[in-house]
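Please read through the structure below; I'll follow up with questions.
Every protein chain but one is kept in place in this view of the complex.
Chain IDs A, B, C, D and E follow the sequence of writing; residue 1 opens each chain.
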């Protein structure tokens, strides 16, 4: 089955949360990787983020969990998804509890580093 | 602050989900690591699994996410937490969707291996 | 830009190397993850394996390198791509040299484990 | 068995090496994670760092080894434990030899990055 | 400086702990990787295991720590180094304590899996 709606669906969600994102990706990456920006819309957003079967809040908290456990090198992306989780209805407490739990799977340093990333997001949102 | 309830709270939850678990751990590990079994009750269960602030279903789905992204070496533990997630009210669909999302963070091989572990759990539960 | 050819292109390549693969994936996964099998055709094969700009032999050797460095949990997938590399014109020597190089990045245990996986593939192909 | 001494024991060791650490953790984390600071005293210090059966120097060198092999995202924690190892009687040579050995398990980049972290610690201690 | 003794030194240590090891490696790997077996003698043993500056017991306990924290895919190598540690004077208690400490850095599943590998070694040694 050909899912020709994946791009359309993904593009809509991406732009709703990050206006201008496809163009920004195109400017930065499409010269060295033709079609990269639209591929991101179709793949990451169309085939993953807009799937049904899981509510957004749980989807983003699961993402925060994985990125926290995987360790500090995913810092930029972790902060994006902490914001997505908050926007989807998760409380700061819930985000922190998910990260705290990751001490058991990714180790305590990974957990502390992720908690520090969360605090940066919380403080930025408070200042906004 | 001394949390003297951590052991009691953790022991209660552990035994409720896994009757006899502390004794089983003691028999296997306490000879080479004195106090290991009660430490597991107090630390893993008392300080982490029984924390408030996050519902069980989300806690276990976040754990499934992290273990899936971290890759196949956590296979035994992943299956335990898939069962915990189902028992906490997650549907098989929700468990699968969380694992599927992990393709983006832990790679497609890790995701497929975790999906296969989930299918083993689902089939065992159907046969039970 | 909507890449409506991704599914078609991916499906063609997947079936050429693995006849019946989409149906096999559908039977195993689509019940718990609707659309999973066609998504794999479109995403993994359409958006990644059939991209231009890199010859197949180098693409598969790069994949073997990454899976070797990441460690033994990607064993099943590593063997698939070792076969793909051989089929694309890489010699057994080239596959082994790539894996050997990974000792420097993924450690010696990961390298030895991947070398052992390669030997299994080489022996199976010799016996075929 | 309830280990009600874990908090007391852990708190004593933590404060001896890091005066004021529990309060510092409380100020930073307890608002978003109630009880986090005392949990760290009880769990990390009480249940792990103050265990008997292994001398401090070996315990900290083992920790340095693991953090070095796991890679650069644990940088802040690695430096803490390098200092702990030196304070426990390890020489700079022994710390460096342990890190060097990790090239075989975590790869050469991880080893070099950890060696650079060690040099930072050595230079800071020399300047103090 | 050319370290022409590395091979000689490494070969001597390898054969002392594993008689016939270079020939075994040659038979298995040298056909697909010319010189692999002697390279292992020179590099792993000559440049790493026979370095001065760190006693064997600490060197092997550090190795056990790293392999435990890195997770189950290094299982075969972990058991080899647990044996090396015991042979160098570490007690079973010390080996277990080092592995237990790794819960804080590699997570609890990695720690439990490594503890199980240690128990296999201890039981095999008891049966021998």
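Here are some notes:
One rule holds for everything that comes next: contacts are C-beta pairs under 8 Å (C-beta built on N, C-alpha and C of every residue); 3 or more make two chains touch, one makes a residue touch a chain.
Predicted model only: the values in this text are computed from it and were never measured.
Within the full complex, the chain left out of the display is in contact with A, B, C, D, E. Considering the whole complex, the residue from C:6, C:32 or C:65 that touches the absent chain is C:65.
From the options C:38, C:100 or C:113, the residue with contact to the unseen chain in the full assembly is C:100.
If you put the missing chain back, the residues of chain E touching it would be 1-4, 6-8, 33-35, 38-39, 42-43, 47, 53.
In the full complex, chain D touches the hidden chain at residues 71-73, 92-93, 96-97, 100, 107-110, 112-113, 115, 118-119, 122.
By the touch definition given at the top, chain A reaches the unshown chain through residues 28-29, 32-33, 36, 44, 67, 70-74, 76-77.
Keep in mind that, in the parts below, only the chains that are shown with their structure count from here on.
Where touching is counted per the definition, the chains common to chain A and chain E are B, C, D.
The most distant chain from chain E is A, comparing centres defined as mean Cα coordinates. As a whole-number value, the distance joining the C-alpha centres of chain B and chain E reads 31 Å.
Averaging C-alpha coordinates per chain places the centre of chain D 24 Å away from that of chain E. Counting partners per residue, chain B has 33, 44, 53, 67, 70-74, 93, 96-97, 100 as the residues that reach two or more other chains.
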